[in-house]
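The complex appears here without one of its protein chains, the remainder shown in place.
Per-chain residue numbering starts at 1, and chain names A and B are given in the order in which the chains are listed.
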Amino acid sequence: MVSNEKSVGSRLWIFAVWATTIFFIINLFGIIAAVVTSSFATRWLRAWFPDGFTTKWYFSAWAEFQLGDLLIVTFQIVFAVVFLSGLIGVPAAYAMARRNFPGKQIVLLLLLLPLLVPPVTFGIPLATVLYKSGLGGTMFGVILANLVPTVPFVILVMIPFIEQIDPRVEAAARVFGAGTFRMFIHVLLPLLLPGVLASLLLVLVRTIAMFELTFLTAGPTSQTLVVALYYAVFAAGVRAVQSIDAMAVVYMVTTLIWLVIALRFVNPTQMVTRAKQQPAH
Amino acid sequence: MAPSLSSFKTLRLDGVSRDFGTVNALRDLTLNIERGEFVALLGPSGCGKSTALNCIAGLLPTSRGAIFLDDQRLDILPTEERGFGMVFQNYALFPHMTVRDNIGFGLKMRGIPKAEAAARVEKAIETVRLGTQAHKLPGQLSGGQQQRVAIARAIVVEPPLVLMDEPLSNLDAKLRLEMRQEIRRIHAGLGSITIYVTHDQDEALSLADRIVVLRDGMIRQVGTPEDLYARPAHLDVAEFMGFRNRIPAKLKTRSGDAVAIDVNGVLLQGIAREEFKGDDVIAAIRPDDLFAGETNEGGIPAVVEAMEYRGRDFFGSARAKDGTELFFRASRRHAPGETVALIADPARLLVYGAAQ
Partner (left out) sequence: MSSVDYHSNPGLKARLAARGLDSVTLLVLPAIALLVGLFVYPFLYGLWLSFNPKDGSLLGNYFKFFSDPFLYDTIGTTLKLAVPVTILNLVFAVPVAFRVRLMKNQRLLTTILVLPITLGTVLVAEGMLNYLGPQGWANRIMMLFGIISSPVKLTNNYWGVMLSLVITGFPFTFLLTLSYISGIDPALEQAAATLGAKASARFRHIFLPLLIPGLAITFCLSFVQAYSVFPSAVLLGAPAGPTRVISIAAYQAAFEEYDYSMASAIAMIMGAVQLVVVAFVLQIRNLFYRGPAGGAKG
């Protein structure tokens, strides 16, 4: 397996793999850099770089797109989703981790489906129902729609986390005289906190970036930043490109701040791998 | 092509070393092992024994040194061309292959014709007594059975060298004793070299023809089990081999290896195991060779702290005047607080220099 000499073929192969990866990353940064550069450009036509740099687009974007209102709406929705996902998801995860009850497999399937079926597919019937019931286009409707994937996500992330907490710790707390409430506050909550924090941060990042469900259920006053960005790009030509790019940068910064915070607590692979890919050791 | 079993005589490790960054995990491992020998690498965790095994197997590149099988240099070959057999600590059985396919994997990789391979696999299955399990997947076997598959998989290719990395550490005590005998029997039938890594001195003593004690990446002592048991070369080896009593003493006289030492004013006879720098020495002795006499003559006086019944005799702990804790054997129960004289067997009292 390990040899001190590597053959030419394997060196070439390794080189090719890394070259591909680096090529991918360069393009990725190119895409991001293009948006950022453009947002600061005075005029950028038929050239490698803009004629000059300015910050005026941020001020015009802020006014044109009402970014202040958008940010407030976005965070109202996102924090409501985060709070409700935790409130509904964590106790459910606790029950799933600690009890074996008839129909548990069906519940598990019910939790997996909203994560496996893409948002567009279930978003259209969901939006239909919400509009029929008068919730379509309201902020409450957007929050409800976003809970569909986030609650199962929290549950599936938390189940293995709770399973690895020894139930005897809870039993011990009871033996030493803690009632259910004090056991929860003094024993369970501190043990659960890292997992809750990690899963809710992931929910937060995912909800800021969740386009499809919000797009399908939001009205003019309940749009989040990413949906407004979509409409701005969709109607490109109405406004200056740099202004749209400025908005994109605002969106990017909003997301990345939370991503950086989230990455302090979670492994990047957790952003895509759901609960089941816990190492088997 | 992999070295074949029939042609070799000696495995030679010449200054094999391995650094991790600036840490020398293994320093200058030099050892000649003859065909048919069973060698145990013994030491506490972190002593470099697993590093040594992985370097020999080629799973870790060596930093310096060379490995020879007769005249063929092996350390420059990748693992798959060395042709050794290895039994891993958690067995590393291929979970998607049946017992038979697991055992036959090495033969398949060597391109052995199917009929011959099948026959050899059957023979190996028989050797490890797994006849009825051959069609099962590893996940369906018990720990002991998995262990047998791992051994069969390693020996079926008839390697010149079988490496075993703490193979018994995941088994319960009873199964461990049983598998020890199995391993010894299989080794005897194979006629190859076995290098066996363990931290359990009982295992090493009962299995090996020769034991290599490692500490901090260096060889501390090489010897037969009898050598190591009776005559550890260094104090740390002695402690590792069960010399629980370390008694500070003053050197009185020395002629050859025979020494007389003073322990709290009591004169004791012992055997020197190394050269001393000053006259501060440490006497080491097993609890079983230090017994509470019936009279108070000629022994180290100590106050009994606790006694426990062992069936045949009693095992006790006591404290000497200078505060040294002593473990001893007794033929009757002494009350805590009672003063006893602990008599050391002079042939088993080993004396080392204190400056360590």
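Please note the rule applied: a contact is a pair of C-beta atoms (placed from the backbone, for glycine too) under 8 Å apart; a residue touches a chain by one contact, two chains touch by 3 or more.
Everything quoted here is computed from the prediction, not taken from an experiment.
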item	value
Option touching the unshown chain, where A:Leu12, A:Ile25 or A:Ala171 are the choices	A:Ile25
Contacting the left-out chain in the complete assembly, out of B:Lys9, B:His96 or B:Arg319	B:His96
Chain not shown, touching residues in chain B	2, 57-59, 78-86, 88-96, 105-106, 109-110, 137-139, 141, 143, 146, 153-154, 157, 163, 170
Absent-chain interface as seen on chain A, which is shown	1, 10, 13-14, 17-18, 20-21, 24-25, 27-28, 30-32, 34-35, 38, 45-48, 88-89, 91-92, 94-96, 98-102, 104, 107, 110-111, 113-114, 116-122, 124-129, 131, 144-145, 147-148, 151-152, 155, 205, 209-212, 215-216, 226, 229-230, 233-234, 236, 241, 244-245, 248, 251-252, 255-256, 259, 263, 267-269, 271-273, 277, 279-281
